[in-house]
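What you see is part of a larger complex, with each chain still in position.
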C-alpha cells in the first residue's frame, strides 16, 4: 500500500459538511456532483475530470470508450422496462455518447439472498434480449450474493467497451458558441413511469419508460458525417442536469427554449400533480446532441429516420456572453430563468 | 404553499363520511382522491386537489373570468386610447 | 391539462402585462403571500413582465420556512425513537434543526418516510399496529382539512398508534404582523388562493380596512397572477383598499364550509411561534382536548426548547418582505441549498432558495427583492 500516506492528508471528501452519505449523494444533484469532484481529485484522473459519459482512451493503435454504471432501480420491473434492460441501455448509451460503437459489456450482479430465481431469470433474459437489440455482447461477468437485508433484490453494475471509429473529439470541450442543442425526443417518461409504481406515490397512468438503446441514431449521425461537438444521454437529473454539466465543463452558456421541448401531456400532468419540474425528471432513452448550427437540419433529418429519435428537435443554443457555465431557460411566456442543479433528488413538492 | 391541482372525477368509489372517495383524472393520470369536503361533487365535475383531498369544485362558469376581464380591460383601453384603430 | 394550460397563454399574459404597465404611474410594492405563488412567479418569470415600478416581495406563506427550529428539533427527536415511523411531506426533511435534519435521521437508521397525503400515514398506522406512526402536520389553512380528516379517520378506526406533530399556522395573523412591523414596505397583497378556497376571504376584509391595503385573492397560474396584480395595482392607483377575488373558479366568499367544520371539530386556534418572526397570538392551530391522544408532542413527551437562530440569518426580515435575500451577508456563500442556514434556503418555495436557483446569475434582478 505504498503511496497511501501521500494521499491521506488531503482527503477531499466533503466530510465536514455531511458526516454521513445521504440518499441525495446519489440523486443526480449538487451533492452528487460534489462527491464526484472529490473522487476525481483523489483519483487524479484527467478522464474523470472531463465529466463525460465515459472515458475515451487510446490503447495501442485504437481509440476506445469505456464506461460504467450501477443500476439500483426499484421496482425491478416497471412499465416499459426492467433493471436488466435499463443496465444495457444505460451502458450502451454512455458509450454511444462518447461517439463509440458499443461492442462489449461486462455484468456484475449483487444479489440479495432470497431473491426468487424466477425474478433473476427474467432479468437475465431481458438483459440478453436488450444486448441483442443493441448489437452488443456480454463477455464477462461476476455474481455475488449478500445476506438478506443487506441488498435489495438485484443490483447490477455494468461496464461497457466501445470502439471509436472516427477522429471527432466529442465532449464538452468541443462545444462552441453558436452551436445548437438537439434533443432526441420527448422527456420525462422514465422518471414518471417509475414514480407511478413506487409505493406511497402510486397513480395510474399509461406512461411507459423511454428506456432504449441509442446506438443506432448516433452511429447514423457519425456515418452521415455530421460534425458532432457533444453528445449526452439524459439520465438522473434529466435534461437540466445533462446540460448544466456540459455548460459547466465547457465554460459556456446554454439557452433553452421551453416551448421547443417536447413533453407528453400525461408526463406534464404527472409533474403538475407532484409539483415536479419535467426538465429534471429522469430519462433512459433520450439524448442531446450539440452540433454547429449549420449541421442542425441535416442532423435532425438523420435522427428523425430512427424510431427512437423520431421526435428529435432543436431546443436551444450555445452562447458566449451569458453567465459562464449556466443554462438559462426562455420560458413559455418569453421570460428567462436560470436552471440550476437541485441539491439531491427532486422531491415531490406537495405543500 | 398549498399546491392544488384540478382534476376531473371519473368515478365515485365510496360515499361514506370521512372516506368519500373518487377516481380523479389529471390530464391522463388517475389517482384516488378523498371527496369528503366536496359533498356536492358529482362524476364529471372538476375538483381542486391538495395532498390527496379535494378542497373545492371548480366553477366552470367562473373559469373564463380571467379572459373576459382581459377582454374588458383591453376594450376599455382601446376606448381610452385615442390611437385605437 | 384543463384549467391549467389555458392560464399559461403567452399572448394573454403579454396583454395583461401591457395593461399593467399602462395603469402603473408610480412605484408600488406588492407581496404575494403564498410560497406557491412565489414558485410560479419565479418559474414563469412573471416579474420580468412587470414595469420597473412594480416590486414583488415574497411572503411568509411557505410552511417549510416558518416552522420554528424548536419544532424541527422535536420532529427529529421523535423520528429518532425506536419503533417510530415518521411521515412527512418531502421538503420538510431537509430543514435544518439545531443538530441536522430529518434526512440525517433516516441516514442514521430512523424510519422516516415521505408521504403524499396525511391519509397515507393513517393507512400506514393501520398496516403496522406494532409501530408508532407520526405525521408531521405542517401547513397553512389549506392543509388543515386534510390533517383534521387524518385524525378523524384514525379516531374512527380506533388506531392507538397514530399521532400528529402539529405545526399549523394561519395566514391572517402573519399578514397583520407584516403590516404592523416598523419597516413594512408592503402596499398591497395577493392573498393565497388555496387558503381562501378553504377559509373564504371574509377574514381579510377588516385587515384591508384597518391597514388601508388592497388584498386580491389570487390563483397560481401566470394569468391568475397577472390578473391579480392588475387588480391590486388598479386599486392602488385608484386609492381603493378592498378585498377582491380574482380566483373565482375555486374561491367563494364563505370558503368551503364542510372543510371548515372539520377543522373546527379537531383543531382550535392557539398562539404559535414562526421561524424568523417570533410568536404571534392566535396564529396557529392545536388539537382540541378530545383529540389530544393524537398529539405526538404529548404522546412522546418531547419538550420544546427555545433555540437561538443562526445570527447571520435574516430570514425573519426576508419572510416579512423587509429585506431581500441578497441583502443577507450569508446568501450564496455560507448559506446555500446544500448547507442552508435558514429555512428560506431549504424549501423550493423559500424566497432565498428561489432566489438562489433562478436569479443568482441573471442581470435583471434589481426589481425583485
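As written, the chain order gives the labels A, B and C, with residue 1 at the start of each chain.
In this text, a residue touches a chain if its C-beta (ideal position, glycine included) is under 8 Å from a C-beta of that chain, and two chains touch if they have at least 3 such contacts.
Quick caveat, the model's predicted, so the values are computed rather than measured.
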**Prompt:** Which formula gives the number of each chain in the whole complex?
**Reply:** A x2, B x2, C x2
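The rule is short, and it goes like this: only the chains that are shown with their structure count from here on.
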**Item:** For chain A paired with chain B, centre-to-centre distance based on mean C-alpha positions, whole Å
**Value:** 37
**Prompt:** Which whole number of Å gives the spacing of the CA centres of chain B and chain C?
**Reply:** 21
**Request:** Provide the list of chain A residues touching at least two other chains, using ranges where the numbers run on.
**Result:** 265, 268-269, 272, 349-351
**Prompt:** Which parts of chain B, given as residue numbers and ranges, touch two or more other chains?
**Reply:** 1-3, 5, 26-27, 51
**Message:** So in the complex, the part of chain A that touches chain C is made up of which residues?
**Reply:** 17, 20-24, 30-31, 34, 200-201, 265, 268-269, 272, 277, 323, 326, 328, 331-338, 340, 342-344, 347-351
**Prompt:** Hey, which residues of chain C end up touching chain A in the complex?
**Reply:** 1, 4, 8, 10, 13-14, 39, 42-46, 48-49, 63-64, 89-91, 93-94, 103-104, 106-108, 113-116, 120, 138-139, 143, 222, 337-339, 348-349, 356-362
**Message:** Looking at the complex, which residues from chain A come into contact with chain B?
**Reply:** 196, 203-206, 265-266, 268-270, 272-273, 275, 349-351
